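Data first, discussion second: the structure below is written as structure tokens.
Yeah, one chain of the complex is gone here, protein chain that is, but the others are all in their spots.
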Amino acid sequence: MTTSASAPHDLALRQRVCELCRHLYSLGWASGTGGGFSLRDGEHLYVAPSGVPKERIAPEEVFVVDLDGNVLTPGQPSAEGVGGLLGGSSSGSGKLKLSACTPLFLHAYKLRNAGAVLHSHSQAACLASLLFGPVFRVRGLEMMKGIEGGHVDEVLEIPIIDNMPYEHELSDSLRDAMLAFPKTTAVLVRGHGVYIWGRDWVSAKSQAECYDYLFAAAVRLHELGFDPAQLDRRRTKEG
Amino acid sequence: MTTSASAPHDLALRQRVCELCRHLYSLGWASGTGGGFSLRDGEHLYVAPSGVPKERIAPEEVFVVDLDGNVLTPGQPSAEGVGGLLGGSSSGSGKLKLSACTPLFLHAYKLRNAGAVLHSHSQAACLASLLFGPVFRVRGLEMMKGIEGGHVDEVLEIPIIDNMPYEHELSDSLRDAMLAFPKTTAVLVRGHGVYIWGRDWVSAKSQAECYDYLFAAAVRLHELGFDPAQLDRRRTKEG
Amino acid sequence: MTTSASAPHDLALRQRVCELCRHLYSLGWASGTGGGFSLRDGEHLYVAPSGVPKERIAPEEVFVVDLDGNVLTPGQPSAEGVGGLLGGSSSGSGKLKLSACTPLFLHAYKLRNAGAVLHSHSQAACLASLLFGPVFRVRGLEMMKGIEGGHVDEVLEIPIIDNMPYEHELSDSLRDAMLAFPKTTAVLVRGHGVYIWGRDWVSAKSQAECYDYLFAAAVRLHELGFDPAQLDRRRTKEG
Partner (left out) sequence: MTTSASAPHDLALRQRVCELCRHLYSLGWASGTGGGFSLRDGEHLYVAPSGVPKERIAPEEVFVVDLDGNVLTPGQPSAEGVGGLLGGSSSGSGKLKLSACTPLFLHAYKLRNAGAVLHSHSQAACLASLLFGPVFRVRGLEMMKGIEGGHVDEVLEIPIIDNMPYEHELSDSLRDAMLAFPKTTAVLVRGHGVYIWGRDWVSAKSQAECYDYLFAAAVRLHELGFDPAQLDRRRTKEG
């Protein structure tokens, strides 16, 4: 039960998760039921349901879990949201399942004290994870300033972990990457996408837009003959 | 006559077809009157009219046909939909025609017990159909998990059939491809697009978004020097 | 004066021009005041004003001209449309000017009996006009069927004319291209864009979407090592 949250406050957080899931979908980061957004409010996490079209979630369908991943309030199927889709079709039992990303989100909430964590299936992230590695490196691009701790003259490093057959199997390697790269606010997953977090949802969303720009630019610059890790904000004599 | 369907239920299905046709258009999969979405409700299929801007169909303009393709309720031109366009121009007689894809949709309904079938003119599908073949193969990408039966460590195979001058002429080769690839939920048509189905419209839509991602990524990865059929979710020593 | 048109009919045509200009803008074909849409209603042509943001035109700002290009009803600046922009800024005198494309549109209305003509600054058209020429040729793509007279087994030819410093200077070469390619419904302008027409606005819009798909696909296929004029709807032994 969400005893600590007043009803209007609880509703606002649920609406925010829905809005941000729609936003991810509109950017192409949550096609085909992939990706998702979660928020923290004190000891409560608000997490989207699993395996549903993320752009169609209704507020009451959002799960509330504690910091150990225990479900406090399960998402309730709604005729206005994906519940209506389950009810009207053979695709489900009418029950919602908690996002399979939850154990992964928990690492950022607990190890990094994040206020929001998102998972994106962006194609730019996927391509960058395959083209570069085992660490994605970029330097000299302004959008790095939008990343927490980013400086245009320093190489920004984002670890890339191997993908696994099932999402929850990523848990250990994601945690290991967070520990190995204590300053990063993102972890790429090979051929899959990226996990990104921030101190609040504004920070997570803004950094995610910057990361995605950097992934896309790095792939394009590679095609144009540049090494993204060697870019310089100043033109060199040869450049 | 749609005797088995109550009026509100019938209307909801018609609205869904219209909404999904607009969705296909917004993704660039139904430009220039191409592409379309169909649904099954028991023995009734709801199919869009042919040769009209798919983003502007009104609910009453959707056809209802049986599983042999016989028209039960023809689409009725509406001033709010494409009927208004026909009436106000010299482009048609004011009568709607059943989608030329209908015989192709029927194979998925009958051979695969599909609940929804769509046809997309996605440019990514078109390029993939020309670049790869006679079978499109991909492995190692997370979005494969969104395809029914997809596993990130197994090669996903989608047959590519030759295109024909007229849509209905694809009927035999599409059926043959379904029989030759009994696990596939999609058939690519060379230089044309793709047919995709699922147990319901949510499944067809979600899989279509995953397939399109895979087609686009495969073309980009080919350009970047990768063989999409040889990707590995784990980084190899050389990779 | 638009004496032959009843007020509601006249308003509907003006609204259609505004809607289609917004549509062109949303597709990226009318950035920076470029591009535009025109309609024919008997002896009256409805044409957008020149040099204004095409996505913000109000119905009363549309010009009505006759088939010789004489202005019957000039566009009237409106506070709800681009008139409000001119009035509230130093960018204009508050008077609207007829689109500089008008003499070019007239050729399609008179030589081809078009019901609608549009001009697009699509980047795909621009790139195709520079990469291919003096004639754009494509074969084997399904979207050719959406072009009037298009057949997937025949080469579709679209003439490419040189660009000129001022739009009206294109008039003679555009007419010459129409005469030299009597079956085409489009003329590309080198480094500029494309003129496209149809028997009504639905046909012009649908064909424009098909042409744009073909231009974009041809550029991509060229990059992938294909000759767009040699594509085959059937896979060859080597292909």
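All chains are identified by letter, namely A, B and C, in their written order; residue positions are counted from 1 within each chain.
Keep in mind that, in the parts below, contacts are C-beta pairs under 8 Å (C-beta built on N, C-alpha and C of every residue); 3 or more make two chains touch, one makes a residue touch a chain.
This one's a predicted model, so the numbers in the text were calculated from it and none came from an experiment.
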Shown chains touched by the chain that is not drawn here: A, C
Can you tell me which of C:P59, C:G81 or C:G193 touches the chain that was removed from the display? C:G193
Residues of chain C in contact with the chain that isn't shown? 31-34, 52-53, 85, 88-91, 121, 123, 126-127, 130-131, 133-134, 160, 162-165, 189-193, 219, 222-223
Per the touch rule stated above, chain A touches the missing chain via residues 12, 115, 140-143, 146, 151-153, 199-203, 205-210, 212-213, 216-217, 220-221, 223-224, 226, 231, 233-235, 239
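Assume only the chains that are shown with their structure count from here on.
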Touching both chain A and chain B: give me those chains, sorted by label. none
Could you label the chain B-chain C interface same or different, taking same to mean over half of its residue numbers are used by both chains? different
Rounded Å distance between chain B and chain C, as computed from the means of their C-alpha atoms: 29
Two or more other chains are touched by the chain B residues 223
